[in-house]
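Here is the structure we will look at, set down as structure tokens.
In this view, the complex is presented without one of its protein chains, the others remaining in place.
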Amino acid sequence: MKNPIIKIEGVTKKFGIKNALEEIDLSIYEGEFFAIVGPSGCGKTTLLRVLAGFEVPDSGLLFIDDENMRNIPPNQRPLNIVFQSYALFPHMTVLDNIAFGLKVTGVPIKECYQRVKTLLKLVKLSGLDDRFPHQLSGGQLQRVALARALVKRPKVLLLDEPLSALDAKLRNEMRQELVRLQKSMGITFILVTHDQQEALSTADRIAVMNNGGIKQVASPTNLYESPSNKFVADFIGSINLIKCEVRQIEGELCAVTTGLTKDLFSIKGKNEISVGQSYLMGVRPEKIQLTKLTDIDQYDNKLAGIINNITYLGRSSMYHVKVSGDENVVINVSMSHSDRSENIDLCIGESVLMHWTAGSALLLEDHDP
Amino acid sequence: MMKQVGSHRLIFWLTFIPPTLWLLIFLLIPLSIIGSFSFSEKRGLIDIELSWILNNYIRAADLIYLSTLIKSIGVAGITTVICFLFGFPLALGIASAPPRWKSILLIAVILPFCVNLLIRTYALIAVFRTRGFFNFGLEWFADLINVPFEPLSLLYNDTAVILGLVYVHLPFMVLPLYAGFEGFNKTLLEAALDLGASKLELLTSIIIPIITPSIISGCILVFIPALGSYLTPELLGGPNSQMIANVIERQFMNANDWPFGSALSMVLVYLTFGILALRYLCFNNLYLDKNKRRL
Partner (left out) sequence: MKIKNNHKAPKMSLDYFYQWWFKVILCVTFIFLYAPILVLIIFSFNDSRRNITWRGFTFKYYEKAALNDGLIDAFINSLTIGIFNTLGSLILGILTALLLWRFRFPFKAVYEGIILLPVVMPEICIGVALLVFFNQIGWANNLPWPLSLSKITFAHILFSFPFVAIIIRARLATFNLEQEEAAFDLGASPGQVFTNVFLPHIRPALIVSGLIAFTLSLDDFVITFFTSGPDTITVPIKIYSMVRFSVTPEVNAASTILLLITLCAAGIALWVHRAKISRIGKL
């Protein structure tokens, strides 16, 4: 097992009475593209600033490449940040901006400019050396900010919501660029973002944060398919959550009842489940199928309902179905238009049957982790 | 938000005419008159004839007047430098204060400025004259350490004038500098630190280049008034500490030589315009980009 290049142990940071970070433990490995996601105010930016040295934790330890970072100021840490606002120096050209970090650490001028030129080529900005920041577009500014940090060959690159200021199309392009850059340079990237799509599409591993704590750390696939708690399940992608109670455990599966029907539902179980306990049954919208009500006997995990509303999304639609057993419960079902079965009319007011496989559902604890 | 004149003609003229008229009548025309006087000569006790001669200016170039002018420029220059040396760290410190302290400190710095110039200068006299409190304090201290004491003659010389000018003009340096620091994008400092800059490099490579327009503003707001100051040299200066404003005043009040006085005044006016024009030409591109400096 490789030694982690970043080790965070028990880091806590308070602002006034609020706990911005609470007992954070995290290990990040060399060469990873690591993402930290969470809603606004979850503490991800604070964590980033603690890593960079702009905030000092109230307690806990931070190691970068096995070196304790206590008392080491930001200008002596082996990592660099790409700021959300880019923070390019407005009075310097692109060339000088990128060269700044090298000049202040005493790299000889010739080597400075050589490295800058190489990096400009790498981020595809050759020829823009003499421009000033106010003459560049958003995407170009982004690349200059990247180049400025990368030219220093840091062990770790921190990115604070780097793509939030770009429009959707540019964002997608830049995501691919970031992954490409990371793979080719082999530097550990730590990306902080509130956009879970961004994290899912770029990272090797993701940490999901909420209220100052880390809720789960896993690969994108594991995070999506096997969220360990209610928050992660709902934050990454979306999920329908139905209260249920465990009746029986049979090997990997368990049988649960819901308050909605008399039927038993079959769910993929997990460790430490007790019979009689209340849990949440989670099913993602795209894992639910819609068929005619008359097919009701063909399936095991099923719920009847009436389509209350439809949200058109282009290549798919989200059907909001009111459950027959309890009108207050609305299940969201996502169906792509190419998958629609021909023998059912999906319009508002139509009675439908929702069904899914046992393996598609998740059993989650019914409390905030 | 801005409109072309066409859409609201009436309102435009309503807002344009009164201030313009006022400036015209009470500033531009009077300045033109003394401008014309500067090219005139006295005929008799009261009459002045515009004869388009340069006598007044030639006389202004006499050593006695030229040296006063140069001395005034020197005094104003030193005042500006001292104000900058004190004002820069002061403004920097106040700008980095916690919000609660900022307003208190700013007001504390501005408040003395609201006190009448005359009163403040008079107060300085009371403190620094031979039998004033500064000397009393020194005397008390000298007695304490048993050193013979001669009261310092601090007043009625050039040093006193400079001191008085700094005393009066310091807020005019602090305020523009403070405004510059306040509007400064602090993330740039974090970025520079992150890239490895030391505190000193932060100051020289990042802060000062970006804050230059404010520095220029502060210097101009101190230099020009200091150059033309009248009361401070009059009250605090000795016979050799006359500045140009004192000379001008004498021409109008005592010597009654209005054409010559006008010429001297116009020299000051030309200097003022010159400095402003210089700033406009050299630093206008800095100002143009100012809106885009919010990167």
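Each chain gets a letter, A and B, in the order it is written, and its residues are counted from 1.
Basically, contacts are C-beta pairs under 8 Å (C-beta built on N, C-alpha and C of every residue); 3 or more make two chains touch, one makes a residue touch a chain.
Computed from a predicted model, the values in this text were never measured in an experiment.
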(request) From the listed residues B:A97, B:I208, B:A255 or B:L278, report the one that touches the chain absent from this view. (result) B:A97
(request) For chain B, enumerate the residues touching the unshown chain of the complex. (result) 1-5, 8, 11-12, 14-16, 18-19, 22-23, 26-31, 33-34, 37, 86, 89-90, 92-99, 101-112, 114-120, 122-124, 126-127, 131, 133, 167, 170, 175, 178-184, 186, 189-190, 193, 202, 220-221, 224-225, 227-231, 235, 244-245, 248-249, 252, 258, 261-262, 265, 268-269, 272, 276
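Basically, only the chains that are shown with their structure count from here on.
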(message) Touching residues of chain B toward chain A in the complex: what are they?
(response) 185, 187-188, 190-198, 201, 205-206, 209-210, 289, 292-293, 295
(message) Which residues of chain A touch chain B once you look at their complex with the stated criterion?
(response) 52, 54, 73-76, 80-81, 83, 85-91, 100-101, 104-105, 132-134, 141, 148-149, 152
